[in-house]
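Everything on this sheet refers to the single structure shown next.
With one protein chain withheld, the remaining protein chains of the complex are depicted in position.
A and B are the chain letters, set down in written order, and residue numbers restart from 1 in every chain.
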Amino acid sequence: MTPIDYLQFVLAPQVVNGLALGVAVVLVALGLTIIFGMLDVINMSHGEFYAIGAYAALALAAAGIGFWFLLVLVPVLMVPLGMAAERLLIRPVFDSKDRHVTTLLVTFGLGLIVEDVLKIIFGANTQRPPTPIPGATEILGIILPNYRLFLILIGAAIVLAVAYVVYRTRLGAMVRAAAFDRNMAASLGVPVSLVYAGTFAFGVGLAGLAGVLLAPIYSVFPTMGRDFILLAFTVVIVGGMGSIWGAVVAGLLLTQVQALASLVISPVWTDPIVFGTMVAFLMFRPQGLFGRLGHA
Amino acid sequence: MTSGTIKTLIGSLLAVTALSGSALAQSGPIKIGVVTPLSGTYTPIGQQVRWGLELAAKEVNAAGGIAGRQVSLVFEDEEANPSVAVQKAEKLFQVEKVDFLTGTVNSGSTLAVAQLAERNGKLAATTVSFADSITTDKCSPNMFRVNARAEQQSVALAAWLAKEKPKARVFYLGPDYEMGRSTVAAFKSSAEKSGAQTGGEVFAPLDSKDYTQYFGQIRATRPQVVYTSVAGNDTVRLLTQLQDFGLLSGLTVVGASGTVTSQNITAIGAAAEGFATGVGYSPQIESPENKKFVAAFREANKTDPDLYGADSYGLLFAYKAAVEKAGSTETDKVREALRGLTWQTPQGAKSIRAGDHQAMQPMYVVRVNKGKFDIIDNVPAENAIGPDACARF
Partner (left out) sequence: MHDRLTQSMRASHLLALLFVLVSIGLAAMGAATGDTFYLRLGTEALIFAGLALSVDLLLGYSGALSLGQALYFGIGAYVSALTLMKVPSFWLAMGAALAATLVAAIIGGLIANRVRGVYFALITFGLAQVMAKVVYNTRELGASDGMIGIPVIEIGLGPFSVSAANPAGFFLLVLAFIMGLYALTAYLLDTPFGRVLTALKANERRVPFLGYSVWQARMAAYVLAGLIAGLSGALYPMLRGFVSPELMFFATSGNAVISVVLGGVGTLIGAIYGSVLLVILKSIIGSWTEHHLIVIGLLFMLCVMFLPKGLAGLVRPRIEVLLNRRTQTPPASAEPAGLSPIAVKSGSVS
């Protein structure tokens, strides 16, 4: 293989494909990091909410609803689900001493249940919606499917929109205030309990949106929630729990490390490398690259 | 006393009654234990195993049972985890007093259950695991395999490939675990013997999300053929991603028998077109037995049988033939009867080789055409089986 061949066929596509995967991971991690950063809650069932979004898209598409409409409809439908989960499961244990551990355990239990329920409703076989934008584009000899190109663009748009809401709007300020000091925020007139439920539902809605967007590429099956969740947790930790920019940087960086490492060493070792990175960050910089949102 | 200990107590009492009941066992129904994954990633395969066995049991019972005794199936979920499989298998052997056991899917579970069967003095069979080791270096006198192992599949596929694309450059992509690696190795050696060249080889982790990171290596070697031994969801992703990247045109994709099956072919859709594999079964086999089987299976389960369903269905008839020949369900007698047994299945006649307990069967090469597997070639049983490499018995 000539060096030019290597660059054109191997290295460059590797970077571009890694980018698409990176955007997918960031989309899943976004809701996770927001729920952690604002509520101090580890949502172990985040992957299952992602799966619910994907299945909802599949079912609604089968009922004749177009893909573009689903991008809005599914996240909106996920909001009441998120609200209910927050009210019924998170709120009752929110004030216990070990909030982290307790919420982690409760959502872990919820994840087990959701996975099984999805299997009962939709069956165990893998399903896949058709690719909404078919075809591929060739740029400088690098082939990229149009849908992945779209995913990279819409992923960037979603991140910017979420960052704008959280960092630049009055609503975002209220949420951040509630996260930083609940009592202070309440005394300033922030409806704290509504803000908490809304934030959780927002994170769940983002998971649902990720489900709609990623289903055509990664297919839909009951255990799909476990798929991205490990990588997403790693991204949240490395980026700094609660940091949106941290999740973006870490998500893109880790997937590049994975993609490029798989050229040099056996790809099976890329998973240990990613977990090793997580462990190393937890050891030496537990606040992650960007520290914590509510406390920044 | 907690409810836990009360339940253990009840359990022990049940064990007592089961024991006193064993004297009646020779005249009661014949029990067959099925330890198969009914939850988790392998659920779809476990379902086919279950449907195949249930249909066979229904037909056997309607025709008067085995040696005049009815057959009853006892299912347990093994979660595709060897430590669960062994615990459940022991329950079936010891508590349910099953006469025979089957159902394990992943090779780790099959090997662990084989050892358990030996220690319990019972017999077991697999209808799914195709890792060569089960009937070669890790063979067990108490384990039988009625499905085609990796080597049988490879021989058939390689023979067809040599005719279709002589001296093709092949790229190998397997999942990185024992079965994936041994399947690639088996096909590679068969293919190289019949003149294929090796372009490159990569092993991806099981449950990989994205296979695009290997596409560069694939394109750079410019292969005419890609061989893969991924299965289940992994195949859906691999093939649809290959299609999205426009790599499927001009490329022949071939693979293991478990790569594209009735569970994932709908999800793969058009990307599965042209995929070829060597397999012991296809619903398209033009025999009256098979047509009857497919119709009955479809009637009962609203879906086509695949190789797992068919091999599991056929197993029960092998067991029936063996028990009737032995005149007993005793382990040693049934083992002797199974060795060298020839019986009829929807796939045609199968026979169990005495030397390694591996079933010999005609092998087919099938190719996806409009969402169905068309039979495009076949290899007689003797040519596909390969040497007996079991040294233990």
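By definition in this document, contacts are C-beta pairs under 8 Å (C-beta built on N, C-alpha and C of every residue); 3 or more make two chains touch, one makes a residue touch a chain.
Only a predicted model underlies this, so the values are computations on that prediction, with no experimental measurement involved.
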Contact partner of the left-out chain, one of A:G66, A:P80, A:P191 or A:G276 | A:G276
Full-complex contact with the absent chain, from A:V10, A:V74 or A:L89 = A:L89
Based on the whole complex, identify which of A:Q14, A:T33 or A:T102 touches the chain you can't see.
-> A:T102
Could I get the residues of subunit B that touch the absent chain, sorted low to high?
-> 1-5, 7-9, 11-12, 15-16, 19, 38-39, 76-77, 79, 81-83, 86-88, 90-91, 93-95, 106-108, 111-112, 114-116, 119, 131, 133, 138, 176-179, 206
Can you list where subunit A touches the absent chain?
-> 40, 42, 89, 92-93, 95-98, 100-102, 104-106, 108-113, 115-117, 119-120, 230, 233-234, 237, 268-269, 271-272, 275-276, 278-279, 282-284, 286-287, 292, 295
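Please note the rule applied: only the chains that are shown with their structure count from here on.
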Cα centroid separation, subunit A vs subunit B, in Å, comes to 37
Which of the residues in subunit B end up touching subunit A in this complex?
-> 39-41, 43-44, 47, 176, 202-205, 207-210, 212-217, 219-220, 232-233, 236-237, 240-241, 244-247, 263-264, 266-269
What residues of subunit A sit close enough to touch subunit B in their complex?
-> 1, 5-6, 9-11, 13-14, 17-18, 20-21, 24, 116, 119, 124-128, 130-131, 136, 143-145, 147-148, 217-224, 227-228, 258-259, 262-263, 266-268, 270-271
